[in-house]
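What you see is the complex with one protein chain gone and the rest in place.
Read from first to last, the chains carry the letters A and B; within each, the first residue is number 1.
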Amino acid sequence: MVSYLIAWAALLLLLGASAGSAYLPLGSFHPLANFGIAAIQAAIVFAVFMRLRHPPAIKWVFAGAGFFWLLFLFGLGVIDYLTRAGMPR
Amino acid sequence: MSAIAGGPAETYLSHESTIASWLLTRDHKRIALLFFASITAFFFVGGAAATLIRLNLVEPSGQLLGADLYNRMFTMHGIVMVWFFLIPSIPTTLGNFLIPLMIGARDLAFPRLNLASWYVFNISGMIALYFIIAGGVDTGWTFYTPYSTLFSNSHVIAAALAVFVNGFSSIMTALNFVVTIHRLRAPGMTWFRLPLFVWGIYATSVVMLLATPVLAMTVLLIALEHGFGIGIFDPALGGDPLLFQHMFWFYSHPAVYIMILPAMGVASELIPCFARRPVFGYSGMAYALIAISIIGFFVWGHHMFTAGISVFAGVVFSFMSFIVAVPSAIKVFNWTATLHRGSISFDAPMLYALGFVGLFTMGGLTGLMLATLSIDVHVTDTYFVIAHFHYIMVGGTVSAFFGGLHYWWPKITGRLYPEMWARGAAILTFLGFNVTFFPQFILGYLGMPRRYFSYSPDLQAWNVLSSAGASILAVAYLMPLFYLGWSLLWGERASANPWHATGLEWRTSSPPPERNFALTPLVTQAPYQYNPSDGSYVTQDGIANG
Partner (left out) sequence: MASLRPEMQYATLDQQTETAQLGMWVFLATEVLFFGALIFGYYIYRISYPDEFVSAGRDAKFLLGSINVAILVTSSLTMVGALECVKRDMIPRAVAALLATAGLGFAFLGVKGYEYVQDYHDHTVPLLSFVLKPDQHAPAELFWAFYYVATGIHAVHLSIGIGAVLFYAWRTRSGRYSSLYYSPIEVLGLYWSFVDTVWLFLFAAIYPLGRAG
């Protein structure tokens, strides 16, 4: 039960960190900070609240597959936008 | 081990016969038959549209349908055939019926979800019939923006909704297969003792699960933009129509693999059985299936070479498209090597399987031509492309579907089909298919664009030839309806294992009892233990025969 409370407190602290970082002069690193913190929060929710740390380990494969496949969409999709002449506007 | 001996044993067909016992069944075998009824109906709906398209193109002016109706016909043909026939075809029927039998399970992991999938499929089918009857859609099955969202006055929302709901059915079925194959294999049925059909269904389920949600989001955005004017892809707001194409093809290219991977699985069952040899390079075949399902996600941009993506992205996607040909080629070589020194018999399923290999190879090799940037620029959106993907999807998938249907027909129905009629239909399919679609390669190379209701008169001869071939193909597709229907009533009763095959599905009676096996089988053997010299074989649960 304690691990749940620790996770809950950590998630709220990270919320504070994400919100606070928005006011720091990070320039173009803002999205990285916000999405990075969101990823850490998601990892905590998955591991603790969704009990990924308990067996069977095959759950990791299924939990990870969605995010892994998303990398294909982002990775190959963004190649076009980084090398293309322009957008409609 | 099963109810082979003795009098008329109770089967999954006979143990209950009320309408409710079918509509509320949780038996994977009955649900397979329900799906079979649904997709057969849609096959003939899509086929009717194809018939009208080919009739229209007999004459260069295209006056039979005219531009507007022609647009609606090819859109309807595409949507119905892709989502309501080809994608569910092998998985929901043969897959549903065979996966638990092949792995030695009593049912799929989630039988209620399986039945729900059929109902969801039919709901999406009703929505599709609604948009067809209400006047159709003229965007093409690809729904390209901004035409679909800003300009088309046809029933785009209903069509998008039909595709959206259909996706739920795909996901439910695929989820069931993946979890079942992970969790319900019989003792001793290790991953590398699985029949390749199971590997094919597993690979295709992975693609369904991970690609379909992206399509769902994409068509949802199309419906919202068409209905409410939320401008996600609207160039006036800075929206990018190519973003739509990226998202659409992230699903719709892998969708081709959803269609072909189960077909490869079927061919890998049929060819060893009728060549009486173990499949050549079993583990390579299994890895190739998985490789195709993953690499298939890396190639979607080859649909967009001329749409305005960057040249660099074009080169990357072109390269990836060549890579995916490697595991595909492995499969073709291994099927061919399986035949080498085999003791081959040309029963109807084998004829379909050999037709599949030949037509798939044609489709695959022309795919390499299209993956080449410099060629694609010339033949993109021509009949060359049409011919290419029909060789894969119709020549490949539909041939394998018919092959599998004949092969497992005795298991499904407990009756033998008339062999000579079936051989005739198989040969006619191969001939009719080539006469229909080979001229389309030539037409495309001569520059005839797809999706036009009229064409230059000097192309008429090839078009007439193609339409003539289509009528042969139509006969070949209608024939099984009659002789298989005949066999249901008057066909000879089938034994448990009429093909002397090795899979667990042949170790129970034909048709199987409600719970598949009297005792859970114990698997001790790799699949395909055939011996070509004397025709003997060893089943997967270790029974030596002949």
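Convention: contacts are C-beta pairs under 8 Å (C-beta built on N, C-alpha and C of every residue); 3 or more make two chains touch, one makes a residue touch a chain.
Just so it is clear, the structure is predicted and the values come from calculations on it, not from any experiment.
Asker: Among B:60, B:188 or B:213, which one touches the chain that has been omitted from the display?
Answerer: Of the candidates B:60, B:188 or B:213, B:213 is in touch with the missing chain.
Asker: Determine which one of B:9, B:48, B:129 or B:230 touches the chain that has been left out.
Answerer: Hidden-chain contact among the options goes to B:230.
Asker: Kindly state which of the options B:111, B:140 or B:358 is in contact with the chain not pictured.
Answerer: For the chain that is not drawn, the touching residue is B:111.
Asker: Since one chain has been left out of the picture, which residues of chain B touch it in the full complex?
Answerer: 100, 105-111, 113, 171, 175, 178-179, 182-184, 209-214, 216-218, 220-221, 224, 228-232, 236-240, 243, 247, 250, 515
Asker: Tell me where the left-out chain touches chain A, residue by residue.
Answerer: Here the touching residues of chain A are 1, 4-5, 7-8, 11-12, 15, 18-19, 21-26, 28, 30-31, 34-35, 37-38, 41-42, 45-46, 49-51, 56, 58-59, 62-63, 65-67, 69-70, 73-74, 77-78, 81, 87, 89.
Following the convention adopted for this analysis, only the chains that are shown with their structure count from here on.
Asker: State, to the nearest whole Å, the distance from the C-alpha centre of chain A to the C-alpha centre of chain B.
Answerer: Centres of chain A and chain B (C-alpha means) sit 36 Å apart.
Asker: Could you pull out which chain B residues touch chain A in their complex?
Answerer: Contacts found on chain B: 182, 206, 210, 214, 235, 237-242, 246, 250, 297-298, 300-301, 308-313, 316-317.
Asker: Within their complex, state which residues of chain A touch chain B.
Answerer: Of all residues in chain A, those touching chain B are 58, 65-66, 69, 72-73, 76-77, 79-80, 83-85, 87-89.
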